[in-house]
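Mind looking over this structure? Questions follow.
Note that this complex is displayed minus one protein chain, with the remaining chains in position.
In order of appearance the chains are A and B, and numbering begins at 1 in each one.
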Amino acid sequence: MASVPSKLYSDDVSLVVVLVDTNPFFWATSSLSFSQFLSHVLAFLNSILLLNQLNQVVVIATGHNSCDYVYDSSSASHHGVENRTIPALYSVLLQKMEEFLIKDEKLGKQESPGMIASSLLSGSLSLALCYIQRLFRTGPLHPQPRILCLQGSSDGPEQYVAIMNSIFSAQRSMVPIDSCYVGAHNSAFLQQASYITGGVYVKPQHLDGLFQYLVTVFATDLHCRSSLQLPRPAGVDFRASCFCHKTTIDMGYVCSVCLSIFCKHHKKCSTCGSVFGQAQADNSAVSDRKRKAPET
Amino acid sequence: MHNGEKKRLNGEAEEEEEDDLDEDGMDAWERTYTDERSWESLQEDESGLLRPIDNKAIYHAQYRRRLRSLSTAGNAARIQKGLIRFLYVVVDLSRAAGVMDFRPSRMAMIAKHVEAFIREFFDQNPLSQMALVTIKDGVAHCLTELGGSPEAHIKTLMGKLGCSGDSSLQNALELVHGYLDPIPSYGHREVLILYSSLSTCDPGDIMETIQKCKQSKLRCSVIGLAAELFICKHLCQETGGSYSVALDEGHFKELILEHAPPPPAIAEFAIANLIKMGFPQRAAEGSISICSCHKEAKVGEGYICPRCKARACELPTECRICGLTLVSSPHLARSYHHLFPIAPFDDLPPSRQSEPHNRSHRTCFGCQQSLLITGNKPGLCVACPKCKHTFCLDCDIYIHESLHNCPGCESLRPS
């Protein structure tokens, strides 16, 4: 895929794909209850829709065992909503969200409970990107898309490759991934996602004022971002963790065939099974050559 | 030359015409259509009526064929790819590159697509390095040294366009061989030659040079722009590369981009090895230090080599002081999808979709697009063999060519 030429945004019509973390294991431990959180998010979604009539909001639930679309403002019809005193956004979204939560819980009962506390961020990211590609296919006149991850669960190491793949695909299609992390520690995945795609990463200090954070930072459309100062990445950790002990390392050994990372020298790659030749001798040869290179 | 003479003969009579008409005697507006050859894709049905062209289906079928050929090739030899590549791109800038059979000229067309190729190459092979060599006046020049910055290569190439003299395959190979021989054994040594000329004017025996390349395990590939040449074919056969001749601009683009994904790793070409690498941290904002690559003081935005604490501006690179390869974990991750490819999706025949248990899959799982074409007739769609979710054709292509994740499999917790 050829890289997309950099875009100039002439107006503020936007599509925001919001990925809402619904992982019950996280919300059980959080200081902010899920319903409180949802009320902040609903007001935020409302304010996005308020800003421009053509703005579009899509909500995808990131569950513990599954992911699904919960709300799409472009297809939500006003027809068929029985109780007209409650606006469509709330009734449709809440109803679908509840259905999703029940379904997600059922899926979880089949396995041994409680070991993995992460949610399936890789799945909802992939869904969001597919949706945005569909938007791109409609022609040149589409709203400017961005993704907002509202995440609380901790990172699931088993999703690393899939999440990174999604991040690179988003980067190639110039879709920024914003992230608002409401959990206890920083999320390295989301920090990297926002850094690589040019989005914003924020970890709110006070969860009571979540709406104010959402509105001040994440309601900023891409057109405005060129003239406003938004929170900048403080320190993104790009160090790798080794495959053998999962510890973060400064220096390590990388298999030339499969790029697995090890903290110590091995005879054989545990991932791809390649047998290694004399590493040390070769390595010194490289550095010798390099050292001489500048002089000649 | 032949062409030029013909022009001179006719030219005197109709010099004025010469400006408006090209050699085929076509007007400018006619030419845009001859290039596209849109009428060739028209098809007739039994009664001689024109069939509507379903470009989407044709395009998708082509993509499927490509995907299948890739996946079968991958299965035959274990999924091991040469991820660390050292590639020399040799651009033939001899007289032949000025021929105008590609528009505006071979040289300009090559430059345009090499630029795209360089970007694609570094996008797919973040840990690899590339260098550019040109052949001009019978001599090969090294335009850029092995490096990992796409912008530097593109800038130099664009500044050095201009063609003259003969072409020499041997000189180019000797030069590249000299550079690639000392590369560490885990690296894949590759040469990609974009050859416009129909001859080679060499100082010595080219067969010896080819044998030398073969011994040093240089994988040489050639894309020709004129016609098939024996010597190029021989070179590619001997060194295990691929040889192809571009039919037109679109074909050339396709051929050159085929060299962007990493080639299958063949044990005899590169020895598996553990490479010592450093994962530097970003320097704190506002800190001032002298960077080792530009040799000047810079503020913030830098990376510190974990071994010798020298500062580098960009990743990936090799530390100028201690020679340690410096990468960040996203660079490694960018290559992982080559190692864990997702299985091609299965076609769903329209009949199966009407079965009751498939009724729920009326929208694409990925993008929520309706899979029903107007009149409730099901459109073409595909399904993931693992998670059984259905996808539309557009998502299928996006998932396999850019995303490299199956959204269905990713949104199920593996048990």
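Here, a contact is a pair of C-beta atoms (placed from the backbone, for glycine too) under 8 Å apart; a residue touches a chain by one contact, two chains touch by 3 or more.
Criterion: contacts and distances are computed from a predicted model.
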Protein name as given in UniProt for the chain not displayed, "RNA polymerase II transcription factor B subunit 2", "E2 ubiquitin-conjugating enzyme", "Calcineurin-like phosphoesterase domain-containing protein" or "RRP4 S1 domain-containing protein": "RNA polymerase II transcription factor B subunit 2"
Touch criterion as defined above, residue of A:12, A:237 or A:250 at the omitted chain: A:12
Options A:54, A:102 or A:184, residue touching the unrepresented chain: A:54
Residue numbers in chain A that touch the chain omitted from display: 10-13, 43, 46-47, 49-54, 78, 84, 86-90, 139-141, 211-212, 215-216, 219-221, 223-224, 226-229
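The definition used in the following text is that only the chains that are shown with their structure count from here on.
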Distance between chain centroids, defined by C-alpha means - chain A, chain B (Å): 29
Touch list for chain A against partner chain B, complex: 1-3, 64-69, 72, 75, 107-108, 110-111, 116, 120, 122-124, 126-127, 129-131, 133-134, 137, 158-162, 164-169, 172-173, 192, 196, 235-241, 249-259, 261-262, 265-266, 269, 272, 274-277, 279, 282-283, 285-287, 289-291, 294
Touch list for chain B against partner chain A, complex: 80-81, 83-84, 116, 119-120, 123, 127, 182, 184-187, 265, 270-282, 284, 306-307, 315, 318, 320, 322-324, 327-330, 332-337, 339-340, 364-369, 394-395, 398-399, 401-407, 410-415
